[in-house]
Structure formats: C-alpha cells, structure tokens
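This view holds just a subset of the chains, kept in their places.
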Amino acid sequence: MNPLTDQFTRILEKSSIGDLEILTNYLTNFEKKQQGEFSTYLSAGLNMTRVTDKNASVVTIPNTPFIHNNVDIPHGGILAVLLDTAMGTLANSKCQPGFSAVTTNLTIHYLTVADEDKISAQASIIRNGRHTMVLEGNIFQQDGKHIATATGSFFIIPKKAEPVIALKQ
Amino acid sequence: MNPLTDQFTRILEKSSIGDLEILTNYLTNFEKKQQGEFSTYLSAGLNMTRVTDKNASVVTIPNTPFIHNNVDIPHGGILAVLLDTAMGTLANSKCQPGFSAVTTNLTIHYLTVADEDKISAQASIIRNGRHTMVLEGNIFQQDGKHIATATGSFFIIPKKAEPVIALKQ
Amino acid sequence: MNPLTDQFTRILEKSSIGDLEILTNYLTNFEKKQQGEFSTYLSAGLNMTRVTDKNASVVTIPNTPFIHNNVDIPHGGILAVLLDTAMGTLANSKCQPGFSAVTTNLTIHYLTVADEDKISAQASIIRNGRHTMVLEGNIFQQDGKHIATATGSFFIIPKKAEPVIALKQ
C-alpha cells in the first residue's frame, strides 16, 4: 500500500467526529479542484465560491472549524482573505485586457463575530482610475449583522507573459 | 474499505506531483495536530510555527502553492493571517490573567512579492494601554526585502468561561 | 497706537489681493467666535459649519487658499480635519450623557482633487457599540465627484470634570 494511504488510514483511526468532517470536506474540495471546479488550492481548501457581476463581487465560504482561531471564532486573517478576494476579483474584472490589479493597501474594521453557517464578503467600487482603484468590501450576515468593513487600494499593472517571475525580479 | 479511503485513493491516482506535495504536507500536519503539535486546523493547514518572547512574536509558514492566488503568488489575505496572528499572539501574551485581546482594526501595506521558501511575520508593540493596544507587524525576507507592513488595534476584553458562546450572543 | 494695530497696518500695506481676502475672512470669523458663533479658534479659522441630525453629520468649509498646500490644492490634512470632525461630531452625539468619543484610528483614501468652492464631509455610523464605534466619512462634491473616503474608530470614555487635565495626566 502507498505510504500516504497508510498515513491516511492511521489518521482516520485517530479521528474525532470533528476531524472526520474537516477531512471529508478537504478531500471533496481537493477532488473538485482536480476536476477544475476550483482554480487554486486555497479556494478549494476554503471551499470558496465567487459571483461577480458588473458592479459587485461576492465571495462565500462555509464557517467551519477549519477557519477558526484558538478561541473558536473565525480567524480575522481569513476574513481578510475573503475581503481581499472579493475586492481583487472585482478590480480585476474592471481592468483593460492585458492588465491586472494588485492589492497595495487593505484596511479592515472588525465589528462583531460571524456566527452563521456561511460567511460572505461583497465588494463594490469606490474609484476606478487609470492607474489605481479603491474598493470597498463588507461582510454582512443573513440576519443583518455587520461583521466587518474594509477598504482596499489596487494598483493596475501590465500582465506579463510570465507574471510571477516578472514580479519577483 | 472506508468510502473516505476510497475517495483518497481515487484522488491519489489523479494527482500531479504538485497535488501529491500538497496532500503529503496536509496529512503530515493534520497528524501533528492530532498529536497536539498544532492548536487549530488552520495553523496545521498552514504549517504555522510561532515564537513569542517578551517584546516580539514571530509567525512563520512555508511559501507553498497551497497559499498562492491565481497569479501564483502568496495571497494577500494569507499574509494578513500571518500578520494578525503575530500581532494577536503578542497582544494576548501582554494581557492580564482573565483578559484577552481581539483585533478591531488591521491595516496592511503590501510592498513587494514574497519569493523565498518561508514567510515570516514579526510583531512588536506600539502602545500597551489598559483598554486598547496598538501593534505593528512586518514581513521581511532573509534577503532583506520588505514584503508588507501592518498596524493593528486590539481591544482588551474579559475572557468568558464559555468565550465563543458568550461572544456569539 | 497699539503695537498690534501698528503691525496690522504694516501688513495691510504690503498685502496682495489674495492676502487681503485671507485677512478679511480671518478677522470676520474671529469676531464671530468672540460673539459665540464658533466654539474653537480652529473652526473659526477654517470657517467651519456643522449640521448634525440623528443619522448623519455634515461639516463644510470654503475652499480658499488658506487651506492649500504648496501645489495649490487643498491640503490632505485639512480634509482629515473635516472628516474627523464630521465623524467625531456624530459619534459624540450618540454617546450617553457623561461620555464622549475620542478618535483612535483614522484611515483616509484620497480619490481626486477638490475643486469646488466648498468642501463638505458627511459622516454616518457603521457600528455603534458600547465601548467603541466605527464610522464612515465621505467628501463628495456637488458635481458628484468623490473626493475622499474614510473610516474611523472611536473609543467611548467617561467625561471628566476637568477633561484636559485628566486626559493629560
């Protein structure tokens, strides 16, 4: 047997119900990534769905123990992932062909604890300039609670044939 | 055979070398969490190590494709996870017994792309007040490159016997 | 003759038309402060008017050379004065008797240059908590241009009988 499968079996044997849920979700979304449903390991790991139209972008993840910090509430940094993704997706959708938008500044106010089953960040545009954009992002719950509010600055750069290497130099 | 093991085997068969590396790391750190080496699923998932002394806190993760966005560079939100964790860990270490520090505000300037094998955020205290704290966080590389700089405000609250439920209500 | 009047006469003699306008405005508003129309030297110096209702606060100043920087456009810091005043006025109007709100954090995105005769900042409340408040402030022109957007955190403290001395100690 593959040593990975061996390790997996060992992990399963020691798994709590919570562990099993986390593992099941992880594998299910990992397989979906293999099938092309997610574009990155991170969006698969967070089970992230995105909806973008002309004026707004909404990014949603389930609120599971996978994203909790050590006082069992959603990690502020994961809310930052959501807000940055929602704003960045919308900013990029507004770029001319051959250009993309990179986050230069992100400011988040954390207002209260997210306690529903899903967490959804929505972005809208404050200023759409030629060189820079400013966007707003908010996390609201279904029950109306305002969880977090954010603003972000984006800088518009030409896409490179080899973007990563170009950016890294 | 357990349907999960079945699914796992199916995933392995379709895995690229990149997929296998991600899966191997994930399982290894998941098992370490079962053994008590990580306190949360998230810190295991990111393979996060923390070192805190009297004046500083350093949080480190490997720079792998698991944290990359769809232009193959570390997701800005994951850098926020690092910066918030470093600042929050230090802030909490300064609280009186029975109190904890929650992030109320986080501002990040992204300066350049992280391209080394590890990403390390270090936090220090700007102001240590009775009700609020202000901290600074920075991500520097070994080669001296300054990747990101952040400031955070923290509010000091009494710990509850049942913190999550109390906070959620 | 009073040496101040002497100095004033000397200044008048050397004044450009621009100087005379600045001086005339300054004296007019200084006299209004003596008559109780302004509460501070700063609000008189900036000729600041405020309107606050239940949900919003609007602060307006004329866009004169007095507030311009050395490239002849309104100084970003003066826009901060406006935004902070609008948000702080509204935050204070929401405090229970015996309490006041102090700014702990202010984030401003400057979007474009203000070029109308008046500059107006309006504030609204994002979160009204027991210990902290988060507000939003915006500067829009009559022609619809969005000049600046801001968020601010406020901390609610008991008013002291002698606030300044108490705060300073």
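Note that the chains are named A, B and C in the order they appear, and that numbering of residues resets to 1 at the start of each chain.
The rule we apply is simple: contacts are C-beta pairs under 8 Å (C-beta built on N, C-alpha and C of every residue); 3 or more make two chains touch, one makes a residue touch a chain.
All values derive from a computational prediction rather than experimental measurement.
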Homomeric complex, total chain copies (3 given): 4
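Going forward, only the chains that are shown with their structure count from here on.
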Length of the line joining the C-alpha centres of subunit B and subunit C, rounded to whole Å: 40
Computed distance of Cα centres, subunit B from subunit A, in Å: 15
Residues of subunit B whose C-beta touches two or more other chains: 104-105, 107
Parts of subunit A lying in touch with subunit C, wherever the complex brings them together: 107, 109, 111-112, 126-127, 134, 136, 146, 149, 151, 153
Of all residues in subunit A, those that touch subunit B in their complex: 2, 4-5, 7-12, 14-15, 19-20, 22-24, 26-28, 30-31, 34, 39-42, 45, 65-73, 75-78, 80-85, 88, 100, 102-110, 113, 115, 163-164, 167-168
Subunit B residues within the subunit C interface of the complex: 104-105, 107, 131-132, 153, 155
